[in-house]
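Have a look at this one before I ask anything.
FYI, not all chains are in this one, though none of them got moved.
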Amino acid sequence: MKSLNIGLIGTGYMGKCHALAWNAVAAVFGDVPRPRLTVLAEASQDLAERKARELGFARATGDWRSLVADPEVDVVSITTPNAFHPDMAIAALEAGKHVWCEKPMATRLFDAERMLAAARASGRVAALGYNYIQNPVMRLIRRLLDEGQIGEVNHVRVEMDEDFMADPEELFYWKSEASSGHGALDDFAVHPLSLLWTLVGGVRRVCGHMAKPYADRPVQGGGRRAVETYDIATVLMELESGVSGLLAVNRSAWGRKGRIAVQIFGSKGTIVYDQERMNEVQLYTADGGKETQGFRTILASPHHPPYDKFIPAPGHGLGFNDLKVIECRELIRRIEGDAAHLITFEEGILIERTVDAMARSAHEGRWVEV
Amino acid sequence: MKSLNIGLIGTGYMGKCHALAWNAVAAVFGDVPRPRLTVLAEASQDLAERKARELGFARATGDWRSLVADPEVDVVSITTPNAFHPDMAIAALEAGKHVWCEKPMATRLFDAERMLAAARASGRVAALGYNYIQNPVMRLIRRLLDEGQIGEVNHVRVEMDEDFMADPEELFYWKSEASSGHGALDDFAVHPLSLLWTLVGGVRRVCGHMAKPYADRPVQGGGRRAVETYDIATVLMELESGVSGLLAVNRSAWGRKGRIAVQIFGSKGTIVYDQERMNEVQLYTADGGKETQGFRTILASPHHPPYDKFIPAPGHGLGFNDLKVIECRELIRRIEGDAAHLITFEEGILIERTVDAMARSAHEGRWVEV
Amino acid sequence: MKSLNIGLIGTGYMGKCHALAWNAVAAVFGDVPRPRLTVLAEASQDLAERKARELGFARATGDWRSLVADPEVDVVSITTPNAFHPDMAIAALEAGKHVWCEKPMATRLFDAERMLAAARASGRVAALGYNYIQNPVMRLIRRLLDEGQIGEVNHVRVEMDEDFMADPEELFYWKSEASSGHGALDDFAVHPLSLLWTLVGGVRRVCGHMAKPYADRPVQGGGRRAVETYDIATVLMELESGVSGLLAVNRSAWGRKGRIAVQIFGSKGTIVYDQERMNEVQLYTADGGKETQGFRTILASPHHPPYDKFIPAPGHGLGFNDLKVIECRELIRRIEGDAAHLITFEEGILIERTVDAMARSAHEGRWVEV
């Protein structure tokens, strides 16, 4: 296995997260060559150079196209705002690079489809940054489902809530503009759908509703501007498997900080998870004496790989950034040609189409096939 | 205030609960004359006599019509299976009795409307047994909303889940027959709706979905029979206030025993409640320093009347049966002509209509006005 | 079985609780004759009469001695302040009555020993109001221990915390006077010890420490007075069984309302309980696959008798007052000559001696044998 040369575009929230993952993956897993942090692109040469120093990249550029064209680069991490993903990902794939692009793929379904076409044409790995699926606890849930520990799944509920849009007096900014998309559906729904996708499969039909908690917001300099996006969405679903599902997302949910609440009901038990306590899973199984049945809280531990690669002791806790390190390891695995637990453009497009169907359904007030 | 003479029909789950409430209400509140437990009706004279002895009633009858006609009786508690409610309630009202009838009103909307008509014609108090609204913690929530502690409400989610239908190998019984109604909607939805009704008002439009977790169930003697009711239902709602709402009910939810989970989102905070921890409410308010904001767990206490009538110490906990004692006190208040916190047939019919609209919506696959 | 005639002395916190229990026990359990609420004693005739009306007693007296001497009375409930217990209990026993006395027995060990002597001499039932042991969940814990579900117990920790003395600016009152006893030890320790007693047995040796969170408190009219009691106590214990134990009590613990936190560690598992969530018990057992081990939350249910006598549905929750109804049933059982789950003066004296040893140990700064 050769050492990969990495190019990183963007150094915001997710850019730093990618950089930390590329820095850590070899030391954590101990079975891959250390990636070479080759080149970093930012909006300007100055910023790029400063960030390259901080994040450990050898070279810097203010022009992402030069990074994408760089013959030394094997993999391109794309962590810019969503609107930039299509151009960057397509260019990188056309240049023969593997791509690790943050989710969602694009702001318009049309662009996501173009990205998928480019990935197929290139034959390269085109992976998406759905990090929540990498949680060892999420893998435990998948394993419990595969083993039939809760029997046949018959109902699923997923909620995702945060409160960064909860204050009605915060200034109007681009997230309230129609050009940014539908609102909470774009922002959030892809995450719960990525979990559903890996746990219980795809969605067949949806019936959605979207709501605006606040009609308008103040603008700098005075006055108020009408809000154009929907910070709340609720969706009835029928999954491919026929299972009944429910999705609720709210980015104006005071007090919720990183909640992704999953409830999976089966014929023999129930599984409950909340991302705000990402090192725990609740499992109820209908076996043993009735007087001792109850939801058990399972703490993440070395018995839930690859937790063991981070910490040999149970219950000590992984963090949000650790999930990206696991994702990075899976990406390398896929690049090596091995099976990997990863959402690529092939699966990602299904998530994007589902979100698109949800939004159409909400606008048209009726059930829509995905 | 004169002492009321009580007639009780039925001594099952709720019959006993009523009896305990009539036994306790004077001692708990100390401000009402002790009700006289006058006559109890059951299916047979023998059973009625045994139960009258146990529950402290002076007389017993195997014929509910004689109880309803009894000139001594002031109030009739109706706690029989739902299908019997209309005949009994109407007869009691026509005989000039006050009625305290368990919810829901009836198995068919048509009958519930007849009951309402009888109540209006009689001029008597016709109350329904929506005991969850009597929780002191629920009154606290109402007070917090009234005070604007979470600002303007903009989104509501309610779930109600139990697991008494969760075992697919339990024998087919009447709850799986179409004649019993729609399924979870009838059984459960009225409870969350009673909470919504008292906390945030009525429902304007709904779009529902119903699902059968199990296609069939074993029958005594062998073979299996197709299930005709829906143990799972999910509903999108628009409230009268314009607020976006979500309802999910599941009576095959392994591990859930008495869950009624309420989430109320507002412009300044959030309130969360779960009936399985009925002495707690979670409150998040967006004030004070950001570094110390968080959901606070408020334990029921004498500061939440009428908890103080039961226990002078905080955090010691009321139980499910105590809620019926509070309801009983409210009923007496209403009979005395005072304002009371109670769902009567006038409000109950709105809940029944809402459930009916939800079921129609699910069958027709479209939004329906209530 | 004949119907018992009840005399109640005191109508405060616990007096009302006794009255509610005597009112409810027959209806809840359905297998005992309804007790006759014969006579109630309070400090004055007026108050006694008002309370008798409220609580359903036939007669009233301002003189407890006449109640105790009343030939009609079979059982005397004693719910007055602790200092009055000895005289009342001894008089009642000498008059041939059964006694149901609130805990602790007395404010001085000497008096408690006198009470025990009177009980022995009388041959009557002399029971103490240790209601927490009556929780169906507590019986479940006892059953789990008996079944060896957590193996051999090897360590126990118990905490009891409330906050009614937490405010340093509340006026000095009798609980801060030395004449009231040691402080938190008297007030609280008997409760955890009653649980330990029924779950894991008695205490052999103790080493205690007591602390005053506040040196003085304001007095009415100005100035401050030195606090003489200890609101905090911590104790190392060796149980009769040789097991290592720990006790901590704090009546100035802000935010704790009715916390009695129990942790029982065994060779195969652990049991955790908190009175503030009195309908739950946490159980961890070291069996099954390591990847699914976790503390399970068992909700109180009809599988935990006598919960079923109150509610036929699981997870709906008993309240604090319900525990006294169970205790009342046990008392009647004992009066009938049957085995009962009850702490009588025989066992209660052991608890009092243990508390006494703890206080001595704290004063002397050394280990003391109980």
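Residue numbering begins at 1 within each chain, and the chains themselves are lettered A, B and C in the order written.
Operating definition for what follows: a residue touches a chain if its C-beta (ideal position, glycine included) is under 8 Å from a C-beta of that chain, and two chains touch if they have at least 3 such contacts.
Please read these numbers as outputs of a predicted model, since none were measured by experiment.
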Given 3 visible subunits, total identical subunits the whole complex contains: 4
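Note that in this section only the chains that are shown with their structure count from here on.
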Homomeric contact chain A-chain C: same or different residue positions, threshold half: same
Relative orientation of copies chain B and chain C, as a Cα rotation angle in degrees, nearest 5: 180
Whole-Å gap separating chain A and chain B, where each centre is the average of the chain's CA atoms: 41
Computed distance of Cα centres, chain C from chain B, in Å: 34
Chain A and chain C: spacing of chain centres that average the CA atoms, whole Å: 53
Residues within chain A bordering two or more other chains: 293-295
Footprint of chain B on chain A - complex, ascending: 150-151, 154-155, 157, 159, 163, 166-168, 207-209, 211, 213-214, 232, 234-236, 238, 243-244, 246, 248, 250, 252-256, 265-270, 284-286, 293-295, 365-367
Residues on chain C engaged by chain A in the complex (per definition of touch): 140, 143-144, 149, 283, 289-299, 301, 303-304
Sites on chain B touched by chain C in the complex: 13, 16-17, 19-20, 23-24, 26-28, 30-31, 34, 53-56, 162, 164, 256-259, 276-279, 299, 301, 310-322
